[in-house]
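Got a structure here, written out as structure tokens. Questions coming.
Shown here: the complex without one of its protein chains, the others still in place.
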Amino acid sequence: MTRLVQKHAWVLGLLVLLMVLLGITKLIQPSFGATGLESLARAALPFAFATAAMAIVVIVGGIDLSIASMMAVCGVTAAVLMQSMGAVPAIIITLGVGTAMGAINGALIVVTKVPDIVVTLAMLFVWEGVALLILSTPGGNVTDAMQGIIAGSILPGLPMALVVMAVAIALVWMPVRRSKIGLSIYAVGSDELAAFRSGVSVGWTKVVAYALCGLLAAMGGMSLIMLTGIGEPVPGPYLLASVAAVVLGGVVLGGGRGGLLGPIIAVFILRIIRTILTLAAVDPNVTTIVEGVIMVAVVMLGAIVTYRGVRA
Amino acid sequence: MSIHPEQTAASDPRLVRFGRYLADNPVIPLIAFLFFLIGVLEVMRPGIVLPFLGGREGIISTFWVGNLIKFAIPLAMIAACQVLTMLTAGIDLSAGIVATCSAFVCATLMPLMGPVPAVLIAMAVGMIVGLVNGFGVGVVRVHPLIMTLGTGLIATGCLQVYQRFVIATGTEIPAFLEWLGTGRTFAMPNGLFLFVPFAIFVIWLMRATGFGRLLFALGSNEHAAKLSGVRSWQVFLALYALSGLIASVAGLLYLGMIRAPSLSLANPLMLPSVAAAVIGGTSIFGGRGSFAGAIVGALILRVIDTMLTLLQMPEGARIALFGLIILLVTALYVRITGTR
Partner (left out) sequence: MDEVQRDSLLDASGIAKSFGAVRALSDASLHVARGQVVALMGANGAGKSTFVKIITGALRPDSGKVLIRGEEARVGSPAQARRSGLVPVYQEPSLIPDLDVADNLRLGDTPVEPFLNWVNELGVGGLRLDHMIADLPLATLRILDLARALAAEPDVLLLDEMTAALPTDLVENVLRVVRAQADEGRGVIYISHRFTEISELCDSATVLRDGRSVGDLKIEPGVEGRVVEMMLGAKIDLGARETGGARAKEGTPRIRARGLAVAPKVTDVSLDLYPGEVLGVVALEGQGQDEVFDVLAGFRRPTSGTFEVDGSPVSFGHPADAISAGLTFVPGDRAEALLRERSVHENIALPFSARVGSWGPLKARHERERVGHAIDKLQIDTRAKGEVQRLSGGNQQKVTIGRWLAHGVETLLLFDPTRGIDVRTKRQIYPLVRELADQGAAVLFYTSELEEVPLACDRAVVIFNGRVVDVIDAAEADEETLMRAAYGLTEDKAAS
């Protein structure tokens, strides 16, 4: 019970922190309003999908280092497909590609028994290579209609990008969360042996979790090309950012705890810090350093918490 | 977590013995494999290695061999970072960026303060990043992969900011680095004057010092090391600092070789360095490794590189192939030894 309260308290705390940061932004830049929110939500989009994807594999007790590479593959796939077909079939195919890549990661981990961190490190390079094979230089085509999806606001203060993200992630996660397979994901991450003894198929659960990660990474990859209008084969800085957001969002490295809401709020917190630094006229490169330091510090904090948790 | 012990038990004992033999003496089959690859290369492009087959002068192209060695040296040095850290079941993903940073710092400071301070400061940069890595891995216990990735990211940011301040000063490369990087003695690259002592040092460190023994011990069984009174954080701190130092020296040599400092100079060495170490028989799970193997691994990768270039393979295929090599070798290792 207390843990339940604690968990919500953490997410609530993050939400309060986000509000405070938004307030600070408004103070620094009084003209910060609906358009500011819009651009913030748009910039956060790929990070949010990457984080949601990472959160699921962390909950199952794993990690997927190949997330940014999978996003790159999906981005270029969609951009190339849209040159020859409509947006809808291209999106559907890309989602399939992402899911398949995730499932391959998961299956390799289960079948080879090589630890997740090593498999996904190798796959990071494999998928990066695949992305470059599909498109060796930035290119492809993104239909205007698709870019239009995340532009503007539904209501004042409610950016379209935010709605798209919430709907997309909810469509993936909600049916899973309360179903048997969702329970199994938490069970395997929490205590693999107890899960096995409760009759959970551990291997299958892991494959599904990694496949879901791939599916969300595909959405992330597509959101990327919606932002830039072009397919970019070189993976972006989404790995460390997603791990940091997942940890900050209250998902314990090692698995079993947390949800997707916390990490996504954490994404916005990390993004808005960047906005604030930019508004405060800090050199963008310095901003990168500050961001990096914050992310490393968050991950360190997570490691301390996990380490203490194991020892206690 | 081994929940299905019944599945892991039985592997073919002959396969296990063969695997052990290879793991004990990785260099012998690796050298054989290297010569095999060179043979294949010769078939692909007759005369490239043995000029007389192509109707030119000479039995062996010393130029080609020298070139092969020259470009394998910085790779092998960065692979030393991976071998040493992988002995403790770690990895140093910041090594490529550290090499880039120290090369850039050296080239930009050279016009301002002369070669010796520039080189020393460049090496200090590498050590500082290494110490941060060691702190994160040894004291805070962040996974080395994540930690070194993070410091690499921060170091890149710092380098970009640093570039702003020195953009006006221009760059210059210390003459002795250029001599090491591009000069030849008896057709062999001068880099060997640095590399041979370096290789002897690393092998000596691994085999004949207490520190080397602890690296193997931590990777083999950290609990057993703790039981014997080893405070692992001290070892990790020293190890990652050393790794940073090695990376920066490799970066300096690479600077002398390429002679064009940039913000991503040595970054492409990162992935092949991991692959070279893994091919060379170093286990990514710790406790087993050989630098001699990694040197041969680096040579092998350079030959494969040449082949891929001849085949006009795109960059993507190369990266994907190296990734697959890492996965395949590791999976094979798990399969053969049954350990993780």
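Quick notes on this structure:
Going by the order they are written in, the chains are A and B; count residues from 1 in each one.
Everything below uses one rule, namely that a residue touches a chain if its C-beta (ideal position, glycine included) is under 8 Å from a C-beta of that chain, and two chains touch if they have at least 3 such contacts.
The structure displayed is predicted, hence computed values, not measured ones.
Considering the full assembly, B:Ala224 is the residue among B:Ala187, B:Ala224, B:Ala260 or B:Leu310 that touches the omitted chain. Interface note for the absent chain: among A:Ala151, A:Ala166, A:Leu193 or A:Val234, the touching residue is A:Leu193. Hidden from this view is one chain, which touches chain B at 5-6, 9, 20, 24, 208-211, 213-214, 216-217, 220-221, 223-231, 234, 238, 287-288, 339.
For chain A, the list of residues touching the undisplayed chain reads 1-4, 180, 183-184, 186-187, 189-191, 193-201, 256-257.
One rule holds for everything that comes next: only the chains that are shown with their structure count from here on.
Of all the residues in chain A, the ones that touch chain B in their complex are 65, 108, 112-115, 117-119, 121-134, 136, 192-193, 196, 202, 233, 237, 239-240, 243, 283, 285-286, 288-289, 291-293, 295-296, 299-300, 303-304, 307.
Interface of chain B with chain A (complex): residues 1, 3, 8, 91, 136, 140-143, 145-147, 149-151, 153-154, 156-158, 160-161, 164, 271, 274, 284-285, 314-324, 326-327, 330-331, 334-335, 340.
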